[in-house]
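Complex shown without one protein chain; remaining protein chains in place.
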Amino acid sequence: MGRITARPILAPARPIVFNFVLYRFVSLALSLVAASVVIFVVIEVVPGDPAAFMLGLNAQPDTVAALRDQLGLNAPPLERYFQWIAGLAQGQFGISYTYKVPVAELVADRIWISLPLAIYALGLSILIAFPVGIVAAARRNSAADVSIMGATQLGVAVPNFWFAMLLVLGFSITLRWFSAGGFPGWQAGFLEAMKALTLPAIALALPQASILARVMRSSLLDTLAEDYVRSARAKGLTRGQALWRHALRNALIPVLTIIGLQFSFLLAGAIIIENVFFLPGLGRLVFQGITQRDLIVVKSVVMLLVVAVIAVTFLVDLAYAIADPRLRQHR
Amino acid sequence: MTVSIKALAIAGFAALAVAVSPAFAQRTDINVGMVLEPPNLDPTAGAAAAVDEVVYANVFEGLTRFDPSGAVIPGLAESWEISADGLAYTFHLHSGVKFHDGSAMDAEDVKFSLDRARAEDSVNAQKALFADIASVDVVDPQTVKITLSRQNGNFLFNMAWGDAVVVAPETAANNATNPVGTGPFTFVEWVQGDHVEIAKNPDYWGTPVRLDSAIFKFIDDPTAAFAAMMAGDVDAFPNFPAPETLPQLGADPRFSVIVGSTEGETILAINNVKAPLDNVLVREAIAHAINRQEIIDGAMFGYGTPIGTHFAPHNPAYIDLTSTSAYDPEKSKALLAEAGYASGLTLRLALPPPTYARRGGEIIAAQLRAVGIETEIANVEWAQWLEQVFTGKDFDLTIVSHTEPMDIGIYARDDYYFQYKSDAFKKIIEDLNTTTDPEGRTALLQDAERKIADDFVNGYLFQLAKTGVANAKIHGMWENSPTQANDLTAVYWDE
Partner (left out) sequence: MIEAEPVARSIELWRTALRTRSFIGGAALTAIFVIAALVSFVWTPFDVTTLTIADRLQGLSGVHWFGTDHFGRDIFSMVMVGARTSIAVAIVAVGIGMALGVPLGLAAAARRGSLADEFIMRGNDLVFAFPALLIAILITAVFGPGAVNAIIAIGIFNIPVFARLTRGAALSLWTREFVLSARVAGKGAIRISVEHILPNILNLLIVQGTIQFSLGILAEAALAYVGLGARPPLPSWGKMLADAQTMIGFAPHMALIPGFAIVLTVLGLNLMGDGLRDILDPRIRRSRT
C-alpha cells in the first residue's frame, strides 16, 4: 500500500532557487499546518464515541457524559484544535484515553521498536540491493543480470504481508526457529530482541531491496552512459574499472533519495507487518488507536509520522542541493 | 516498597533453586496467553474485559467473588448478615488484609470504593450494579453496613463483579498503570504491547498461591497464538482464539484442551421495531432459515452449544427451546410469503469484529439468501457498533454475544437496542425480582425463556464455548467462564 507513494522515477527534481533553504522552510511550515488541519478534521468525523467505547454495553448515559467531561471531549472543536496544537508545540501530546498515560510516553516506548525495525529492514535491503544491483549493472544482459532482474520483479510483486505469512509458516510453525511474533522487549537482551525483529525485517526488506536493486542498476547504467565515463573508458579503463572509479559515486544520488523515502515509508508503513507479527510499534499503536477510538493517540502519532516524512523529504532535498551544486542552478 | 523488594528476593531465590536442580524442580512460573491487551489495569473505570482477565482475583478483590462454577463466595468479607427486610447488608471483613503498598485495608476503604463507583462523576462501566445502594456506613474498622434503597436479590452477586473491587483512596487514581489491590499477586511490570507480569504477594492475608510469578502475554493473532503454544512461549491460553487448530493441539500429548462454557449467548439480534422486522412472521421466517449446527461448525469449528432462547444451557433453569425455531427453510419461505414478502426482501447485517460474528455472519447471510432474504453485510468496529447499533439503534440485523451472566432481564428494557416491547415479559421479570423461593424463580425464568422464544425476538444461535489450551502439567485453571477472569490463585504445575 505504502509503495504507491513512491515517486515516479521519471519526475525531475523541482526547480531549486538560491534562497532555497528559506523558501523550503516556509513551505515546510505551511505543509505542517495544512496537515494538522486535515488530520484534525478527519478524526473529528470518525464515527464512534471514545467514552461510549470505553464503558461498553452496560454504561449509563450519565457515566458516559462524566467520562467525556474527564477526557475533555465536550469543548468546542475549534478550542480543542488549538489546545491540541498548543500542546504539540510544547511537546505535550495529551493523555491517551485508553492507556491513561501520556501519548509522548507511548510513542517513546513504541519508537524503540519501529525505529530499530526500520533500520534493520533498511540495512538488510541495502545489504542485498547494493551488490545485486552492481552485479546486474556490471554484467548487463548476462544470465546473472537477467535472473537478478527477474528475481527483483518477483520481489516487487509479492505483497509483504503474504510473504510474512509464508515466513511464519516456514520458520515459526514448521521449523520453529523463530517465534511467530511478539517482542520480548530490549531488556530481554539485544540478541533476543533482534531475533524477534528478524522475520518482520525480512518481510519488509524483500520488496524494498527489489526496488532498491532496480534503482541501483538503472542509475549505474545511466551514469555509465554519461560522457565522462565514456571518455574514461576511451582512455582504456575496463567497464568494471569505470564503474568502480567513476560511475558508482555519482550513481548513488538517486539511490540515496530512494533510501530516504523508503526509510520514512518503513517507519510509518510497517503497520501491516507490525500487525502480522504483533509487534508493539508505532503503526500498531495507531491501528489499535483507531479501533479503540483512542483518537488523541491517532491524531498525535499520525501528525508525528507526517512531520517525520516531511522532514526527511526536506533533508533529502537539502542533501541534493548540497551534494550536487548543478541542481541549484539547473533550470 | 519493602514488599516488592521482598517479592523480588523470593522470586530470585526461587529462580536460583530452579537453576540448581532443574530436573526435580516444580515450575512456579506461568506464561498465560491472552488475545487482547488490557487498555489499562483499573477494573473500576472501563468495560474492557481484558482488564479483569489480568487483575480479577489475582490483584484486586471485592467483598465477594465468583468461584469457578459461577457461585458467589466470600472475598474480603468473611461473612455477612442480611436484615429481615432485605435492605441492610452487614459485612465482616477479614482482619490483617493489607494493600500491596503495605497500608491496611479496612471498612473505610470499602466505603471509599463503593462511594466512588456510584458517585455522580463516576466512570464505572457497570454503575448500575451500585444503583440500589442508599448508603455505605463504617461500623468499625472490620465492619461495613450497606443499606439498599430497595430489595435486590442479586446484590451479593453484583458485589462479586470486577467493577466492584476494593481499592485504596491513596492509590486509586494510579491503578490504570500501577494497580494496587489486596490480592495474592502483586503487579510487577507492564511492557505495553507485550506482557503484564505479576508476582506472588508474600504478605497475602489468605491462602498463599502456589505460583511465584505469572506473565500475561498478549497475542491477538490466531496463527501466532498457535505458534506460541507449539513453541512453548506460552504455557496456557485460556481463551484460545483459533478453534480450528484445537484438534491439532489436542492430539499433542504436551497439551490439554479445555472446552468449557461461557455466559455468552450468541444471537442474531433483530431490530424489533423496524419494518418489516416488527412483523413477527418475518422474524419467525428468519429464525427458521437459520441452521445452527452449520454456523457452529463453519464459524466455530464445532465448538458451541445450540440455544433456542437467551439463556445459558449450563444453568439449571435452562430449557431447550431449539425446536421452536428449528431449521426449516420451506417453512421460512412460506412464512415470508404469508407476511407478503414472497418475492424476497433485503436487510442490513452489521458485524462486529469477533470471529463468531464475522464468520457466522457470512454463513447466516448465505442461509438467509437461500430463503429469499438478501443481506448487505457491513463489517463494523466495536466503537462504531456501539454508536450506530447499540446506542443509535440504526440496524436491521446484527450478531453479538451477550457475555454478561443471567442477562435475560435486558428483554424487559423497552429501549434496549433490539427494542422488544412486551408487557407480559416485563410482568414476568417484575415477579422474578420479588420472588425468593428457588422453585418459583426457576418457573418464572422458564416462562421468560419461553416468552422470548415464542415471540422470535432474536435469532438464538449458540452458547459461546470457552476453548482453552494449556500445558498438560498445569492444573487449577478455570474450565468455564462465569465471569471474564484468569484466576490463577489455584494454579500449580505437576511434579
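Quick notes on this structure:
Think of it as A and B in the order they're written, each chain with its own count starting at 1.
As a convention for this text, a contact is a pair of C-beta atoms (placed from the backbone, for glycine too) under 8 Å apart; a residue touches a chain by one contact, two chains touch by 3 or more.
Given the structure is predicted, the values throughout are model-derived calculations rather than measurements.
Within the whole complex, touches from the chain that is not shown fall on A, B.
Touch with the chain omitted from the figure is made, among B:378, B:406, B:443 or B:490, by B:378. Residue A:46 is the one among A:46, A:188, A:252 or A:319 that touches the chain not shown.
The chain omitted from view is touched by exactly one of A:21, A:86 or A:154, namely A:154. Check A:119, A:144 or A:169 against the missing chain and you find that the one touching it is A:169. Of the candidate positions B:221, B:265 or B:396, contact with the unshown chain belongs to B:221. Seen across the whole complex, the unshown chain contacts subunit A at 1-8, 10-12, 14-15, 27, 30-31, 34-35, 38, 42-43, 45-48, 153-154, 156-159, 161-162, 165-166, 168-169, 173, 221-222, 225, 268-269, 271-272, 275, 283, 286-287, 290, 298, 302, 305-306, 309-310, 313.
Mapped onto subunit B, contacts with the missing chain fall at residues 221-223, 226, 241-242, 244-245, 248, 294, 297-298, 359, 361-363, 365-366, 369, 376-381, 384.
In this section, only the chains that are shown with their structure count from here on.
Looking at the complex, you find that subunit B touches subunit A at residues 39-40, 42, 46-48, 120-128, 176-177, 191-194, 217-221, 223-224, 226-228, 230-231, 233, 353, 381-384, 386-388, 390-391, 404. Contact residues on subunit A toward subunit B in their complex (touch as defined above): 47-50, 52-60, 62-63, 66-67, 69-70, 98-101, 106, 109-110, 113, 165, 168, 172-173, 176, 179-185, 275-281, 284-285, 290-294.
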